[in-house]
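With one protein chain withheld, the remaining protein chains of the complex are depicted in position.
By letter and in written order, the chains are A, B and C; residue numbering begins at 1 in each of them.
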Amino acid sequence: MHSTSLEYLQSRPRESGAVSVLQSLGQVLAEQVEGPQLRALAYLAGRALGAAHPISTCNTLSDVEAAANQLLRRMDWGWLKVEAGAADVQFLHGCSPLRSWFGADGLSWSGAIFEGIYAEWLQHLGAGEQLDLRQVGDAEGVDDVLRFRLAHQHQFEQA
Amino acid sequence: MHSTSLEYLQSRPRESGAVSVLQSLGQVLAEQVEGPQLRALAYLAGRALGAAHPISTCNTLSDVEAAANQLLRRMDWGWLKVEAGAADVQFLHGCSPLRSWFGADGLSWSGAIFEGIYAEWLQHLGAGEQLDLRQVGDAEGVDDVLRFRLAHQHQFEQA
Amino acid sequence: MHSTSLEYLQSRPRESGAVSVLQSLGQVLAEQVEGPQLRALAYLAGRALGAAHPISTCNTLSDVEAAANQLLRRMDWGWLKVEAGAADVQFLHGCSPLRSWFGADGLSWSGAIFEGIYAEWLQHLGAGEQLDLRQVGDAEGVDDVLRFRLAHQHQFEQA
Partner (left out) sequence: MHSTSLEYLQSRPRESGAVSVLQSLGQVLAEQVEGPQLRALAYLAGRALGAAHPISTCNTLSDVEAAANQLLRRMDWGWLKVEAGAADVQFLHGCSPLRSWFGADGLSWSGAIFEGIYAEWLQHLGAGEQLDLRQVGDAEGVDDVLRFRLAHQHQFEQA
């Protein structure tokens, strides 16, 4: 056997068996960890995800939306719509895999994964430590739309 | 659109984005949770996995090995070899996805996932509460073979 | 390395790179092969698929629908609805992956894959050589519903 082959075979991705392990780990965490700590864990996992999968430099919220959607689609994590209002900016995130992984009950805490991902991306883009992005309300509709509120627009211009 | 279509599209599996979330969750847990508690969480996740994916009735250890390998292969979780000795029975498990998901550092705690899976299967097969299956040593070799020791053979005959 | 490991690593499924090869093969076939021959090839591929992935014994059309949907879902091939009328039976098949694999233009010939799958299943279930199942019309709606007409109900009772 060629020397490269074993290394190649051993480093192939292991996707298909991961969903069930993620599901059972989520189930056990939900049983063992209190709500706020569970959300905090999910948030930290989201921060790590955002750091491991950064989006490129963006100047406007439209850029952020486009760059985020490109990565979200590649990861099959759902879609993002940014709605800029007078007082705040809302991030709407639909078709996430959270219900598929953590069940209907898991939607309440696992939304913090995306809160962490978006927070990491915005911070990385220069939003600074005073960044205030928070999930508001629960998943809505049959497509489980999550809503995150960004208190200030910081330096992002509306495009 | 036909009424069945939305339901179909929404219930399709969400595999491809799960690995990175499992990786980051594992990373955060390893940072936040002490070693023994982390192993306990992994073990409980394994018990849940074994219960969610049971193996069929087996009369001999050869049957257990065959039934386990069928399921392990379907899940892409690796392979099992059962070695029955005079004093105990050893379960060797190779090519698991643990290194791919949790890194080299994660092998020390995540082996408990398979400890939990095997314990659940054996208990389900009638091994009783006095079951004593434990991981011994660390992952060995380039194929990361995990070794679990079953203290007593219970009712399983050697085939 | 344990002797089982190489065999395990080499026999793991190779899914992720298959879609693009299927797409390009379909594209080349559509350029090189005339319409009727192309449909005939797709039909034969469907017969082979139906034989490789049989459904269990069914007594009624409801059974066929249920058994087919179980397998279709497992393969992510879409959904089936059987509509039994006075003169014929119609098989409606939605959410197939054909557009994703062969593009909008490929829907005209690639529907024969499912014609072949259903023909093989019905024949295997005892429908006999005089079986007459044919696609009627083109894919309809945003969910690309394919319609197949089974001329006679043979021995299947309506449940």
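Here is the rule we use: contacts are C-beta pairs under 8 Å (C-beta built on N, C-alpha and C of every residue); 3 or more make two chains touch, one makes a residue touch a chain.
None of these values were measured; they are calculated from a predicted model.
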Practice item. Specify the shown partners of the omitted chain in the complete complex. Key: A, B, C
Revision key, fill the gap. Among A:L9, A:A84 or A:L131, contact with the omitted chain is made only by A:L9
Practice item. May I ask which residue of C:H53, C:K81 or C:R149 touches the chain that does not appear here? Key: C:H53
Revision key, fill the gap. Touching the unshown chain, chain C contributes residues 6, 10-11, 13-25, 27-29, 31-32, 41-42, 44-46, 48-49, 52-53, 75-77, 97, 100-101, 113, 142-143
Practice item. For chain A, enumerate the residues touching the unshown chain of the complex. Key: 1-2, 4-5, 8-9, 12-13, 73, 76, 78-79, 81, 92, 94-95, 141-143, 145
Exercise for review: Could you list which residues of chain B touch the chain missing from the display?
Suggested key: 1, 6, 9-10, 12-13, 15-16
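In this text, only the chains that are shown with their structure count from here on.
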Check your understanding: Looking at where chain A touches chain C, is over half of the residue numbers used by both copies, so same, or under half, so different?
Key -> same
Review point. Between chain A and chain C, what is the gap in Å from one C-alpha centre to the other?
Key: 36
Review point. At which residue positions does chain B touch at least two other chains?
Key: 13, 76, 142-143
